[in-house]
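Note that this complex is displayed minus one protein chain, with the remaining chains in position.
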Amino acid sequence: MKYVSEFRDAELARAVASEIAAITDPDRHYKLMEVCGGHTHTIYRHGIKDLLPDQVELVHGPGCPVCVLPMGRVDEGIAIAEREEVIFTCFGDMMRVPGSKGNLLEVKAGGADIRMVYSPLDALRIARENPDREVVFYAIGFETTAPSTALTLQRAKKEGIENFSVFCNHVTIVPPVRALLDSPDLRLDAFIGPGHVSTVIGCRPYEFMPKDYGKPCVVAGFEPLDILQSVLMLMRQLDEGRCEVENQYGRVVLWEGNLQALKSMAEVFELRPYFEWRGLGFIAQSALKLSAAYADFDAELRYRTPGVRVADPKACQCGEVLKGVLKPHECRVFGTACTPDHPLGALMVSSEGACAAYYNFGRKTYKKVEIG
Amino acid sequence: MSEQREQRVLDALEQNRRRPPKFDAPRIDMSHGAGGKATHKLIEGLLLPALDNPALAPLSDAALLHFGEGRLAMTTDSFVVRPLVFPGGSIGELAVNGTVNDLAVSGATPIGLSAALIVEEGLGTGELAHEVEAMAAAAERAGVAIATGDTKVVERGKGDGLYVITTGVGAADPELVLSPASVKPGDTILCSGTLGDHGAAILIARGDLELEADVLSDTRPLTPLVRALKETAGAGLRFMRDPTRGGVATVLNELARDSGFGVALWEERLPIRAVVNGACEILGIDPLYVANEGKLLAVVAPGVADAALEALRSVEGGEEASIIGEVREEPARMVVMHTQFGGTRMIDMLVGDPLPRIC
Partner (left out) sequence: MSERDPMLLASCTLDHDGCIVCSDAGIPVWVLSIEGDDALCEDRAGNQAQIAVELVAPVQVGEVLLTHGGVAIGKVEAES
């Protein structure tokens, strides 16, 4: 690769890694959770675990909003997509998320007009170009993505585009982390906080982690060196007995977040009293729906989605794996009822989910790879 | 104790994996055409069991058929790319190069091609003429004749302007045994140039991403590169493939699986243009999985690797050739990459459908 940045410099990485090794207590096992799927991705992509001492384990968190979407919400999306008058738009990664009777890719193959977009603004453009059709955008994502949906709806309202609506599945990051922290069998020492979510919401929302639960949190960027540095910052806190929220990603994340984006979101969304997470169950105030002012754009109202709940298979133990209580292979259904082709739980849906990665690469997902 | 339990689970997975796949999708979706895991399942679970025969079984780029004293290489490919004309090439040129290249990387010298055109009602005569001329030019460049053909017209809305199907016949090189079975630990993996150009060019040309960048498709005949390799490496040439649909990651995973050995890559040695890397980042795809139409991957014996690299670099289209990896005993049947950052990354086969209709 021609492009080498300092954030991917192997020498700098080795320097930070040796600092981490120097303050690692050889008799202690450290479990650090990266909350965000983007961090998980960087960790895989650059092989960061190989640079850490054996005592330091990175646990992958619940941070993939696609994977945590419960089957019922996928089924309702599919029901809308199958309507004759509808052009259904969504991000490409939504296409393979399994509902109870299949996924959007299969529905598309069956004849539904489903189009992949890279931005909700593209969905709005499709609505503008197809005034005789109904265009529905399947919104998913944490607070990183919610502002794009909010802004798109604000533009739709301003322009008076009536053939556009949003099926809103936006979720918020803090409640599931709190739910994890509330669990009595949690075995985590510290958290790597999500960088781009924090661009929007700032660092203040994480203050409960050190204050109420005694767990340090460092908001981190997405380059591999960002993550190593955040691990070092967390290890220093643990070593020095400090416990606070720190911001490693100061070049982008402001402590108070993006106030304009938060204002847009406040106008367009309101909190749902509760929302279901695949593998984690119902979590209070953990998702967004459209506010009364935007009710006209709410696909749930326009198509009267029934809100049917499809129960997670009882045997699925994603919650335990997420909390670090179980390893993927210790789950009852791992590799039998739950495989990458037919995933039951969130952690098997994306290839970077802890279970899918383990399915593909076995022990190599947590041990150093021997090449010989 | 828990180690043992883990081993039992892993053993069961491995057993499952070795079983021939069952194709249980109720209908075909776009992922079945993307060249990754779903495509494999379709081929090995549905097509191969029905058609099973010794010539087809290796599932290589071209089949080798015994004919008289020698062997004939035969291959076919259909082209459904959208748009028909893209920066750096067009469907006609692609259709000729694609089939010529499947023959070339099988070590065969192309003898003749067939071309079938499926034309959609309403296609401009000028557009059709442009593609036929592109085919003629590409065939001349590759030194092969389009010896036979067929034309069909389908109703408006039943095809994207033009589909092209080409079939190629070539004379297999009697000296060469190119196959994953010839590959040995210690062998060197070469790549003939920059990766991902074709796929990235098509996606950008399609224009529905509101993205503008200067990327050209790399479509070209590989025959000169293959000739240079054969002359320098001789019997040290063990395996060749052109990493089209599914990209380098897919070809190397197939190599690892079929040879039983591991493949080690070095990220810093992968030749990827900055603009392609940038476009891939925006599109959320990895250049390792993006299609190429004028590149080859070759596995050669370690003793001839440097000479083979020099030979590739001396040929037009091979200037940016690079040694990108090695065959190793471990990790068996897997592809692992040393990252620039100092870690390792497992490279899986393509899952899903990131790049529809690119070839």
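As written, the chain order gives the labels A and B, with residue 1 at the start of each chain.
Definition applied: a contact is a pair of C-beta atoms (placed from the backbone, for glycine too) under 8 Å apart; a residue touches a chain by one contact, two chains touch by 3 or more.
All of these numbers come straight from a predicted model, not from anything done at the bench.
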Looking at the full complex, which residue from A:Q229, A:S264, A:S286 or A:T365 touches the chain that isn't shown here? A:S264
Looking at A:T24, A:T144 or A:T365, which residue reaches the missing chain? A:T144
Using the touch definition from the top, which of A:T24, A:N103 or A:T199 touches the missing chain? A:T199
Given that one chain is not shown, which residue among B:V9, B:A38, B:L229 or B:I285 touches it? B:I285
Full-complex touch with the removed chain, picking from A:A21, A:A79 or A:L121, is A:L121
Contact footprint on subunit A, counting only the chain that is left out: 3-7, 36-39, 41-42, 44-45, 63-67, 91-93, 118-122, 140-142, 144-145, 147-148, 151-152, 154-155, 194-197, 199-200, 221-223, 249-254, 258, 260-261, 264, 350-352
Residues of subunit B in contact with the chain not shown: 204, 209-214, 249, 274-286, 288-289, 350-352, 354
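Everything that follows uses one rule, which is that only the chains that are shown with their structure count from here on.
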How many angstrom lie between the centres of subunit A and subunit B, each centre taken as the mean Cα position? 33
The answer for subunit A against subunit B in the complex is residues 1-4, 8-10, 13-14, 17, 44-51, 92-93, 95-96, 102, 105-106, 108-110, 118, 122, 224-225, 327, 329-330, 334-335, 340, 351, 359-365, 368-372
Help me check something: in the complex, which residues belonging to subunit B touch subunit A? 2, 5-6, 9-10, 12-13, 16, 25-31, 208-210, 262, 264, 267-268, 270-274, 277, 283-284, 328-331, 334, 336-346, 348, 351-354
